[in-house]
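What you see is the complex with one protein chain gone and the rest in place.
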Amino acid sequence: MAVSLWKSLLQTTKSRLFLQRGVSLYNGVHGFEEEAIKKKLQQFGGGSINLSKEDHGIRVLTLNNPKQMNAFTGTMMLELQERVTELENWKDGKGLIIHGAENTFCSGSDLNAVRAMSSSEDGMNMCMFMQSTLTRLKRLPLISVAVVQGKALGGGAEFTTACDFRLMTPGSEIRFVHKQMGLVPGWGGAARLVQIVGSGVALKLLSGALKVDPERAVHLGLAEETLPSSDETRSLEEAQAWLNQYTKAPAEVIQAVKKVVTAGRELQLEAALWAEKDIFGTVWGGPANLQALAQSTKRK
Amino acid sequence: MAVSLWKSLLQTTKSRLFLQRGVSLYNGVHGFEEEAIKKKLQQFGGGSINLSKEDHGIRVLTLNNPKQMNAFTGTMMLELQERVTELENWKDGKGLIIHGAENTFCSGSDLNAVRAMSSSEDGMNMCMFMQSTLTRLKRLPLISVAVVQGKALGGGAEFTTACDFRLMTPGSEIRFVHKQMGLVPGWGGAARLVQIVGSGVALKLLSGALKVDPERAVHLGLAEETLPSSDETRSLEEAQAWLNQYTKAPAEVIQAVKKVVTAGRELQLEAALWAEKDIFGTVWGGPANLQALAQSTKRK
Partner (left out) sequence: MAVSLWKSLLQTTKSRLFLQRGVSLYNGVHGFEEEAIKKKLQQFGGGSINLSKEDHGIRVLTLNNPKQMNAFTGTMMLELQERVTELENWKDGKGLIIHGAENTFCSGSDLNAVRAMSSSEDGMNMCMFMQSTLTRLKRLPLISVAVVQGKALGGGAEFTTACDFRLMTPGSEIRFVHKQMGLVPGWGGAARLVQIVGSGVALKLLSGALKVDPERAVHLGLAEETLPSSDETRSLEEAQAWLNQYTKAPAEVIQAVKKVVTAGRELQLEAALWAEKDIFGTVWGGPANLQALAQSTKRK
């Protein structure tokens, strides 16, 4: 009985990871009333979240509120959720580049919204809303890269951890400044940071509010590399070239690759194995596989 | 139904991590009779576990049995549990430094007690008792550092892994010598070592009983750095200065930082996110947060 129950629990997590789309981590049981929080966020406008057209299976998401270092207003949080839904429904996606407008990444939440939502309940609602969106972003079946120009501060630093990779431009920094605001991460940035750099480094970065420049970020495993250019257009081109190394295959194959890695990261070993086998089943004998087999026969 | 059950299980683990104090990992169901094992441990006396007064939110815990390289007698195990209970109830704590008396760290268990408790049942009881205490120590909502002078051997090596960080003095060593005693770790040192350095390195350190000097420890990620001094007083001052980098904030904020990192380390992603949101709720709109917001308004 315990075994079959265990399986049913794993099935639930797997379906959340790979089958469902647009499903929040939270619902009424957690005291999360999505419509009410959306109505509240709607009151704090400004800025936008823009998504480019597809180019060879890659799209670019821009955090756009440059007057406030691309801080998230309430409506930007709502727009981010819409863009993520759009990406979940993008059948041919392989890669995603995320950056901030006008040479800086993001400074977290817009303080105007923050001041108006200072109750503990409001704060937790905002966290649940952003955690859901960022978890869905990280689980997207495509390879995502944050291009960090200028500063990624507080919630902006948390946001970078919702991407698979981080590339930094010369002179840029990632800094979990929460402590200096009397806070800790709440958008899931602590949980994801522990997964990326381990709990010891995460504890130092958060409790020290340490400024992480590109060299240190690469050393700690927080970033992949420093891009050559700090110019906005050029660094986006460099990021695209970097990403191209990992997207040269049919979309169904890249998506399956991302899924097996997500399973390996989020699930315990046995559950990850079960998921890997199911994902394998989606490509085995599929068009890309049959074509490769046919070519290997010809070569003989 | 499976989902609500899953949530209830997670709730149990979360409450164990963050709400309960002084609760053992084990109880009668595990064949663990705490009072009986305490009575047994009481028979093997010698040494003490000392806790300093608070100094700027930091206290120092001393393993004190220098005639036996600070090996744990039965009464030291009992005293350690009492000191951990005291630390759990310390409202203003931010940091903890742990070291051994007279220039060495700890050589594990007192062999006199070991010889008198050589049945498998006695051994497992001792493990359950020490695992409970060391797990509560590692989960304390403060930043803990083991200052390793001289030798940390066997159970002493295990003890260092119950701290968030390890700082080593020149010439010191950490060595899991269990194999040479025909043993494996039992105080939780293997499980924690895997979390710190990964399973490959852990397997080498345990199966090779490798001597780990400071340079190697830093290379493997087992220690943070080598302190300049090997003198006892000075190295404690240096450790305090190192720790001060990470404790400059109100206690409630440092405690919340440690809690989100603990959640990220111990829980699967979704559960860690839920915990992070709850912990965020304890500081959002709290005194440190409001003061920081007020200052950022003034600066405008």
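The first chain written gets the first letter, and so on, giving A and B; residue counts start at 1 in each chain.
The working rule: a contact is a pair of C-beta atoms (placed from the backbone, for glycine too) under 8 Å apart; a residue touches a chain by one contact, two chains touch by 3 or more.
Model, not experiment: these values are computed from the prediction.
Here one chain is not drawn; of A:Tyr26, A:Trp90 or A:Phe165, the residue touching it is A:Phe165. The omitted chain makes contact with subunit B at the following residues, 5, 8-9, 11-13, 25, 29-30, 111, 114-115, 118-121, 123-124, 127-128, 131, 135, 178-186, 188, 190-195, 198-200, 202-204, 206-208, 265-268.
Summarising the interface, subunit A meets the missing chain with residues 2-7, 143, 164-165, 195-196, 221, 224, 245-247, 249-250, 253-254, 256-265, 267-270, 272-274, 276-293, 296-297.
Criterion: only the chains that are shown with their structure count from here on.
Its C-alpha atoms superposed on subunit B, subunit A is turned by 120 degrees; the angle is given in steps of 5. Work out the mean CA point of subunit A and of subunit B, and you get 32 Å between them.
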